[in-house]
Structure formats: C-alpha cells, structure tokens
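One structure is given below, encoded as structure tokens.
Every protein chain but one is kept in place in this view of the complex.
Chain naming follows the written order as A, B, C and D, and within any one chain the residues start at number 1.
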Amino acid sequence: MIPAFLYALVGVGLFTLGLYALIIHAHLLRKILALNVMASGVFLVLVALAARTQGMPDPVAHAMVITGIVVAVSATALALVLMLRVRIATGRAELAKEPLE
Amino acid sequence: MLALDIPWGVMAIILPLAGAMSCFLWPRCALPLGLVTALAIVICVAGLGWQLLEQGAQRYAVGGWGAPLGIDLYADGLTLLMLMMTAVVGLGISIYSCGYFNQDRARHFWPLWMFLWAALNALFLSADIFNLYVTLELLGLAAVALVALAGGADALTGAMRYLLVSLLGSLCYLLGVALLYHSFGSVDIATLAERVESSPAVWAAMGLMITGLLLKTALFPLHFWLPSAHASAPAPVSALLSALVVKASFYILLRLWLEIFPFAGAALAQLLGLLGAAAVLWGGLQALRQTRLKMLIAYSTVAQLGYLFLAFPLASITGWTGALYVLLSHAAAKTAMFMAAGNILYFGGHDRIVDLDRVVQHLPLTITAFALAGISIMGLPPSGGFIAKWLLLEAAIRSGQWWWGIALILGGLLSAAWVFKVVGYAFTRSEVPHEARAVPAAMEWTALLMAVVAILLGLFVPWLLALMEIGLPFGGEGSAG
Amino acid sequence: MKKSNNAKPITENDSRQAQFRLLLAVPLSALAVGLGYAVLSLPSQAPGLSDHVAAKLEISGVSNPVTAVLLNFRGYDTLLELGVLLLALLGVWSLGAAPKRREPSPGLVLELLSRLLVPLLILVAGYLLWVGGHAPGGAFQAGSVLATAGVLLLLAGWRLDTRFSGLPLRLALVAGLGVFLLVAVVLMLAGGHLLEYPPSFAGALILLIEAAATFSIGTALAALFLGGRPEKGSHR
Amino acid sequence: MNWSAALPLFVLASSLLPGLVIFFLPEERVATRSSLNLAGAVLKLVLAGVMVWGIFHGSHFETRLPLLPGLDLLLRADSLSMLFVVLSSILWLVTTVYAIGYLEGSPNRSRFFGFFSLCVTATVGVALAGNLITFLLFYELLTLATYPLIVHRGTEVARRAGRTYLIYTVAGGTLLLIGTVWLYTLAGTLEFTPRGFLSTLDGASSTALVIIFVLLIAGLGVKAALIPLHGWLPQAMVAPAPVSALLHAVAVVKAGAFGIVRVVYDVYGIQFSATLGVTLPLAIVAAATIIYGSMRALFQDDLKRRLAFSTISQVAYIVLGIAIVGPIAAVGGLVHLVHQGVMKITLFFCAGNLAETLGIHKISEMNGVGRRMPWTMAAFTIAAFGMIGAPPLAGFISKWYLGLGALDAGQGWVIFILAGSSLLNAGYFLPILYAAWFKTPADAWPAERAFGRRETAWALLAPPLVTAFLTLAVGLLASAPFSPLQWARFITTLEYAE
Partner (left out) sequence: METVTLLQPVFDTLLGLALLWLAWRALASPDLFKAIVLFITFGLLMVLAWVRLDAPDVALAEAAIGTGLTGALLLAALTRLNSKSDAKSVHEKEQQRKAHN
C-alpha cells in the first residue's frame, strides 16, 4: 500500500475518533480538542491524497490545508474564550442538557 | 457603458470587508461608517442586478487565472436574488441596530456585522467549493460572536453550542470537499459538474457535505442548536441569523444538489422532503407551546426551513421557485418579527407571551409589523408566503405527490395558530399601566417596513421571477411540470 | 435538570452512558469503514492540479508552488482567511477584557529564556518570510513564529504599552488584510481582475503582502493568546 | 391605462386609501375621519353607478395585473359582480353613517374605521374578482380585515369569538386554496367564464372534479355559514352592531354565498354541475341549513343571536336558488342576495339602536318598546315582515321565484321547505313584534340614554329607515328597470342561454 492511502485512512480514523469524542464528552475543552483532532484528520486526508502524483505532490491541497490550519486555530481561540465565558456565567464548562422539555 | 464594466459583485464583497476594518479601526465612528457601507453595498447589488439583466449570467476569474487553477465567482439569477435579499434585510438591520445598541455594544457589533455581510456576499458569489468552505467559516465565526454579544448565560451557552455545531458542519463539508477534489482534480463547481460521475467517493462526499450543510441549516432533527442561539441573541442578530445565515448553507446545498449531485436519486430527495415535512410540523407544534416570544419565533424558523426541503422530492422548476420564494419571504417576514420582538423586549423588558397585552398596545406599529409578517409566514394572501405556498402546492399536485401538500397546509395552520395567539393580545385591554422605555421610531418603522416588504413580495412575482431566470439556475424550460 | 449527587443515580447514569457509547460506536465504525472504502476506491494516481500549477509557476512571481497557490492562484482564499483570523480576534475582544495579570514575577528561567529566544524567533520569522518565495516557508509560518515570540514575551510578563494598545495595535492587526485588499483593489482599478498581478511585479507585491500579513498574523495570534481585549489601566 | 381598465381599481382604492390614511389618524380627529369615510363611500357609490351604466351600454371594465406566470390578478365587472358591488356600496354608505353614530366617544376608533374600510375593500374585491385566485386573495383579505372588527371590544368573550371565527375561516380558506390549486393544475386556467370552463376539459376525471367541488364549496360554505360550518356566526355577534350588520348582510356571509354562485355558474357551469350530480346534495345541504337555522332562532332570547341564526337560514336561500337547476329559481336566489342584505341590515341596525339607546339585548326586555322608539320599531317591523315573506316586500319576491323555480325544475319538495321555513320565520319574528307593539313596557329600560326630543341619535335612526324603505321599494318596484329582480333576470339569461 502506498503511504498516501495509509495516511488517508489514518485521517479517516482521526475524523471518526474525533466525532465520537465530540459526542460523548460533556466538557467543552474536550469537545474543542475533539474538533481539533477531527480537523487534523481532514487535513491528513487532503494532504495524503495529494501525494498520488509522479513528482512533486499537489501544492493546491497543501495550500488548502495551511488555510485550514489557520482557520482552525482562529476557531479554537474563539471557542476557548467562549468556553471560559460560559464557565463564568454558568459555573460549569459544560453545556446544559438539551432543553427538550 | 462604463458603469456596466464595473465588477459590481466583487465590490459587494470588498466593501463590507473594508467597512469591517474601518469600523474596527475607528470604533467611535462605527455607526456612520457602517451605514455608509451598507448603502454602498445596496448600490453595488443594484448595479450587479442591472449588469445581469443586460448581459446575462456572469463569471469572474479572481486573479485572472480562471478555473480550475484559480477561483471563479459566478452570478446568475439565484445569486442575485440571494444578494438582494441580503441587501434589503441587511440595510433594515443596519438601520434598526442604530437604535438598538448602546455605544459600547455598537463598537463590537458593527465590525462583526460587516464581516458577516462580507461572508454572505462572498458565499453567494462563490463558484468554488473550497472557497465556499472559507466563507462558511467566516460566516459561522461572525454569527457566533454576534450571538455572544448579548452576554448572559443563555446567549453564551447558545453561542457555544452554535460554534461547536458550526465547526462540526464545516469539517464534514471540508472532508467532502477533499474527496471531491481528489476524485476529479478541481474545486470549481462548473468543472466538477462536467466531470462528476457516480463513485463511492462521490457518494461519501455527498453524504458528508449534505450532512454538514443540513447541520448548519438546522433541518430537523439537526435543529437542536437553533432555538437557543436564535432566541438568546440580540434582536437584530436574531433577525439576521434567521433571515440570512441559515439560508446561506441552504444555498450551497441547493447549488451542489443542482450542479454536482444530479444523480443523487429520488430516495435521498424523498428523505430530505420527509425531514422537511417533519420540521414543518415539529417546529410549528413547538412554536405553539412556547411561552416566550423570541423562542416561539425561533421555532417557527425551524418550521419554515422545513418548507425549503419540500422542493427536493418535487424537483420541478415550480417547486424550486416555490422554495426560493419561501426563502425570500421568510427572510423579510422573520426579520420583521424578530425586530418586533426586539421592540417589545426593549419597551417592556420581557417577552413573556401571556403578559404581552400590557406592552403591545403601546406599540401599534410594532404589532402591525408582527401581524403583517405573520400573514406572510402563515401563507395568507397577498404576501410572499402565499405565493410560495401556492407554487409548492401546485408543484406537489402536478408531480402527483400531493402528500407533501398536506405538510404544507398543516404547517400553515399551525403558524396561523401561533400568529393569532400573539396578535390576539393587541386587542385586549390592559388594566395595569406599564413602566416602559420609549422605543426609537427608527426601530418601529424598520420592523414595519420589513413586514411590508414581505407583503409586497406577493405582488411583484413576475418581476422577481424574471430576475431568477437569468442564467436558468434551475435548468431549462423543458423540465417544468 | 441537574443530576443529584448521591451515589446510586450516578452508577445508573454511568451504565446508561456506557450503553450509549457502545450504541454510538456502531454507526461511527460503519462511518469509518464507509469513508475508508470511499478513500481506497480513489485511483492510485491522480495529478490533481499540480500540472496546472507547474505550468503557471513561472509567471506567478514566486518559485515555491505552495506560496504561489496561497498568494497568487488562490490568493482570494487567503484574503478571506486573514479575515477569519481578524474576525476571531474581534470575537474574542467582544467577549470581554483580557484577564488581569496574576503572576507576580515570571521567574528567572522564563525571563532569561524570553530574552534569548525572542530575538532569535523574530530572526527566524524574518527568514521564513523571505525564504517563502522559493522554499518552504511563508507568511503564515513566519507569522506564527512571530506570534510565538509574542507569547513568550507575554508569559514573561511583558504588556504592550498603553500608548500603543489603541489605534496602533488595531492598525497592526488590520495591516495584513488591509494591504492585501488594497493591492487587490488597486490591481483591479488598474484594469485587471481582482488580485491579478502583472507578472513583472508579482514577486514584489507578494512579498509586500506577505510582510504585512506576517506582522498582522503574529500580532493577532499573540493577542488571541491574551484572551481578551487589552483594557486601559490593566497593566503598568 | 385607459379608463375602463382603471375603473375597477378606483372602486377598490376609494375605500382602501381612506382606510390606510385613517389608521394613522389620531383618535381625536373625528371630523377628518368621518369625512374621509363618507367621501370614500359616496365616491364608491358613484363609481359603481358609472360602471353599471357602462355595462348596460355594453362597455367592459377589466384590470389585469400579472401575479404569477400564467395567472393574473384580474378585476372584471360583469353583471353578477355589479349586483354585489352596488349592494355593498349602498350598504357601506349607510353602515358608515350608522357606525359613526354608534361608536361616538368609544376608544380605538381609528383602528376600527381603518379595518372597516379594508373590510369593504375586500368585499368589493371579492365581487370584482375575475378569476378564482383573485377571488381567493380578497376572500382571505376579508378574513383578516374582519377579525379585528370582531375582537374590537377586547373582552374575553370577544377574543373567544374571534378565535372561533379564525379557526373556521382559516380552515375554510385552506380548503379553498387546495381546491383552487388542484383545479388550476387540471384546467390550466382559473378565469370565470359564463357557463363554466370545465365542461370542455378533456382527460380530467370526474371524481377529481367532484372532490374539488366539495373542497371549494366547503371553503366557501364556512363564510356562507352552511351547516355544519356555521358555528362561528352566532358567536361573532358579540361584535359592535355595525360590524354585525356588515358581517351578516354585506361582507362575510355574502362573500361566501357569492363565491358559491361563482363556482357553480362561472367555474363549473350549472349544466355541468348538474351532470356531475353535485347540485342535488348542495340543495339538500341548503335546505337543511334553512330549517336548522330557523329552528335554532326560535329558541334564542338574545336578540342579536336570534338574528344570527336567522341569517344562517336566510343565506341558504341563495344557495338553494342556485342549486335548483333552473332559471326561475336562480333568479330567486340571486335576488335574495340583495334582498336578504337589505332586510338583515335593517334588523341589525334596529337591534343596535335598542342596545345603544335603551340597553336592550334580550327579547324578553322588549315589551312595549314600540312606544318608546316607534321609528326604529317600524323599520324593524317592515324588515321582519319582509323576512317572513309577506307581499309586497322584498322577501316575498325571492320566495315567490324560488318556489316557482322549484316547481319548474320538478323539485316539488322545495316548496315544503319554503313553507316550513316561512312558518318558522313567522314563529320567531311575530312574537317580537307583538311584544314590542302590544305589551306594556316595564318600569325602566335596562340602561337608557337621553337624546332630547328624538328617540335616538340621527345617525342611528336614519340608516335603518333608509334600508327599511329600500326593503319596501325593491319589493314594490320589482318590475322597474335596474331593480335587483330585473338585474338577476339579466344574469340568469346569460347563464341559461343556449
């Protein structure tokens, strides 16, 4: 198996792993971590599959991932501050159970 | 014709970005700067409309490279209507928020709102699925920050949940983009539409992208995040979230569905229709059960979003036009409603429905706005909502799938029930005098004006349909009926 | 809906949670398998857009293909992305002021480290920026290295002087996006498309944009680390 | 746009624009408001007169605005619509005068008169609608404009009545919408055509057409208060008297009945309806409604409630006249559209006068009231005899033609319905008249207001007198040109031509 597909599969694994953690964990910090793991998974798929070329790997996918990394860190920063504010306002760094009534 | 050569669409993206930066740099002048930008954007959209009418659908290669290497912008009738909707609602919200926010809040509101507007315009104009991802993120972060602007536990929790959902949706979408890109070597929608063919990777991409976008569009049962976020945000923010932001992800979904996934098949369309019908009924029932006005309006958004998906199983031009009409009239009507709710909150300090009779009578314009918007929401003539209902019903009967009409009709009755439940308080006599804060006239009049727009949408249908047909976004004439 | 804290409901709750996790694992494994299958079904050779990039690399103004894509071919993405970064900062600032500094003294090690590392990091950032045109590196990498320097300074207790925490700071934050946008618009006004560099100036313009972007990215990331807007009077 | 195309729009605007202006008038500007109202009403009457004159001389009045692809917003004045337009124009003028007097000094008048004008606009729109979608549009507008009038007083009872009204009418409107859309998908047009546009339709299953007919009639039957869809009407009488008058005589109930006429004549065509076999069930429903309404009226002590049940019964005559397939009965039904309006509005004006002047709401309080308010009760008496069908009053003409037509069409059973109903009418009106004229009055009226030497205010007294006079006149002058009877004959010759 060429490493491209190996790493792409690892990316898929990270994506689902992150999704699982995102759903089961209540603590917001863990949810944010989970989202970051998911993002890493997506980036890995993007870059790994870009290596299926003869010579130089596809630079467009690399550029997309660099864009993605910056977006991810921006979102993470906002999420972390928001988490702290939620903690201050409600006393817990968790979301209340869905108010389905 | 020099003015026809100006790339109006590009200006509609650049101006709000520049506006956002200048509002951020000089917070004391944020309000005039924002208003001027808003006006300029409206002019740009009008210019683009003129351009499209004269020259037909437009493609614009950013950087001069052209697809597939570069990023293309594309504007047809569908784009234009979305941009016009954003411009009208955006202008209304800009004026409304002059009165709504105090100096301290306005300082944060304006740059965020300008960023959001830029994101919307960029999104509607983009013809590149990765660029759409970036605009989605821009949109999502701006929306979350705006929700959190209200402060307070409810708003912060709502914003947090919204952020997580929004990021999850974007990631699903991005993974889909990755699969599509690596299948066909392009992220340009038109190029993909040419090259696309059914394969496991495409199906996976379709599943991921549709799921991600449905999550952001809050289609039942993925709507769980919407009521708390929309209801707890400041009123103008609630308005723009319900009117514009959820529509943006729907727009992407629609484009992908029409262009890249035409092979998706009837089963998936039926599933979307089913979820839409469930949303209509569930949202309507929940709206009826709410005790707080803004929560009620938020649930009604869930229901109205359901209507949009009824068009998928119908798959005819009439059906798509109907869905588009729901989208437009809901935007105007829901803006008016959230503004009205904002006025009531501003005036009386609460939005408990049972205590409304003490507030409502002092705000005749506001309640008129609410009632007019309600007429459109429940689909009574003459209003945009009625036209939408008519078109969808016609499409349902024509395609022989009359059962979708039942959801449509029941949804209309449910919304009639809650609209009149609220409006009924306008006619009760209040004994208790209420201590109140005067509502700025601009806030009342903008609410009314937006409601009038929702009504007028029902009277200028041929004109709007002519705009919509530029570039034939829903395919040729032949497939009607 | 808060759960009461006595022992029994918690165990019950735990077992229900375990069931839920198991139940969730099934569809998610199916998802993973499905996605994996989809990935494996892709052809093992695909050029993507690398040929297109290679064909146009010469007139892009830089020789590092990734930088060419980021700043030229798909520069519009990057423009919006700088917007995302600025927007995240705006969001953080709208949520409240930065917490007051608590650590009384940064400690000798950190102080020493920051004195040593900060100049080095700034140098590295400058190098990355310069080298980005023809080798791995570029504005984002340089900007984040710059931000690391900023973070170190912040950790060491340094705060921006009040005089600069107003408009100057905001200008620094906006510079990247502003210069990018300005260049894009000027190029458009000059008769081309948005962001259509004339090949002869492309290299210089890209370097200009990257320099501004590096500065802004560095400032913005460091400001994000601060976790709130700098308030007057919250520091020396 | 030339004059003939603009005239229908002007007729609408003559009440719409004053209405919109009135909404924004401050409460205390009584004179401005009243003059606006009256000017609009007079103008509308004049315009309607011009149109009648024009139609008689062969002109066509048609306004067409594009609404949807293939569907226009069509306003067209034909003979049937003019019957309704003239009726509503005259009665609106009268009711406006009455309402100005009735509501003097009460709160929220700007709101009231604003919706009042909208309500008439919608009614005239219903009358002038040239296709089903335009009809639907104004029909729903009518629902929306009358709701605020019904809940005007803001009491708990009024709100409940409003809620009931909405439940019925919104549901009805929905059925009408479904039927209309379905019809459109089958026929491809919705334009009213004499003798209908469906008989020539190929390929549409008659089952579908029957179902659509039921949907349309059910939607319209809600407003026309056919049983079992009448539940809202008795409750809605909590509204102020001018509103009740308007609701029962001109606007809501009539819009329903008028719609049924349109659907049977100009959508399906009377012959095609008979072929489909839908007319007999319709006639039976109408007959049942006539009897049921009269029976219920017999047992009401509340005057307005008794009148409300009477309305249910009387409006069904119109439907009955249509459903008996035959030209003579049709004349009876159509002419009753006008006659019932004139008579019923008189009765409600009088009931309002009694309530406003003496505080009388119940029939048991009416003993001897004829001596205290002779003019009012005289008007009431004329209208009541008209309702019973005594010659030569308006009601007699209607019933005569209905009976004759039934025999002519071979539907003898209708005679028994008419006779029974007349007996019941007499049964619930005569005791009132007897009590009012011949019984001795109680010591004091429930809540008397003094109006100097007159029995009540001029604005309250003049309208019922005018309409009572009309009741007399349309009966006596039935054979004169331009009388409602002659106009109804003119319409039926068109429908039953060939």
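One rule holds for everything that comes next: a contact is a pair of C-beta atoms (placed from the backbone, for glycine too) under 8 Å apart; a residue touches a chain by one contact, two chains touch by 3 or more.
Because the structure is a prediction, the values reported are computed rather than measured.
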Worksheet item: In the intact complex, which of the presented chains make contact with the chain not displayed?
Response: A, C
Response to the item:
Given C:L35, C:L49 or C:V66, the residue that touches the chain left out of view is C:V66
Item to complete: May I ask you to list the residues on chain A that touch the chain which is not drawn?
Response: 1, 3-4, 6-7, 9-10, 13-14, 17-18, 21, 25, 27, 29-30, 32-34, 36-37, 40, 43-44, 47-48, 50-51, 56-57, 62, 65-66, 69-70, 72-73, 76-77, 80-81, 83-84, 87-89, 91, 93
Discussion item. Residue by residue, what part of chain C touches the chain that was omitted?
Written reply: 64, 66-67, 99-100, 102, 128, 136-138, 140-141, 144-145, 147-148, 151, 221, 224-225, 227
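Going forward, only the chains that are shown with their structure count from here on.
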Discussion item. Tell me which has more C-beta contacts between its two chains, B-D or B-C.
Written reply: B-C
Worksheet item: Taking each chain's centre as the mean of its CA atoms, how far is chain B from chain D in angstrom?
Response: 43
Response to the item:
Between the Cα centroids of chain A and chain B the separation in whole angstrom comes to 27
Discussion item. Using the touch definition from the top, which residues of chain B touch two or more other chains?
Written reply: 130, 134, 137, 141, 144-145, 148, 175, 179, 181-182
Practice prompt. Return the residues of chain C touching two or more other chains; collapse runs of consecutive numbers into ranges.
Written response: 35, 39, 42, 46-49, 53, 73-74, 77, 81, 84, 87-88, 91, 95
Response to the item:
Per the touch rule above, chain B residues touching chain C in the complex are 7, 10, 14, 17-18, 20-21, 24-26, 60-65, 68-71, 108, 111-112, 115, 118-119, 122, 130-131, 134-135, 137-138, 141-142, 144-145, 148-149, 175, 179, 181-183, 185-186, 199-201, 203-205
Worksheet entry | Partner chain C, residues of chain A touching it in the complex | 2, 4-5, 8-9, 12-13, 15-16, 19-20, 23-24, 45, 49-50, 52-64, 66-67, 69-71, 73-75, 77-78, 80-82, 84-85, 96-97, 99
Worksheet item: Across the complex, what residues on chain D touch chain B?
Response: 66-69, 111, 133, 136-137, 140-141, 143-144, 147-148, 151-152, 154-155, 158-159, 162-163, 166, 170-171, 173-174, 177-178, 181-182, 184-185
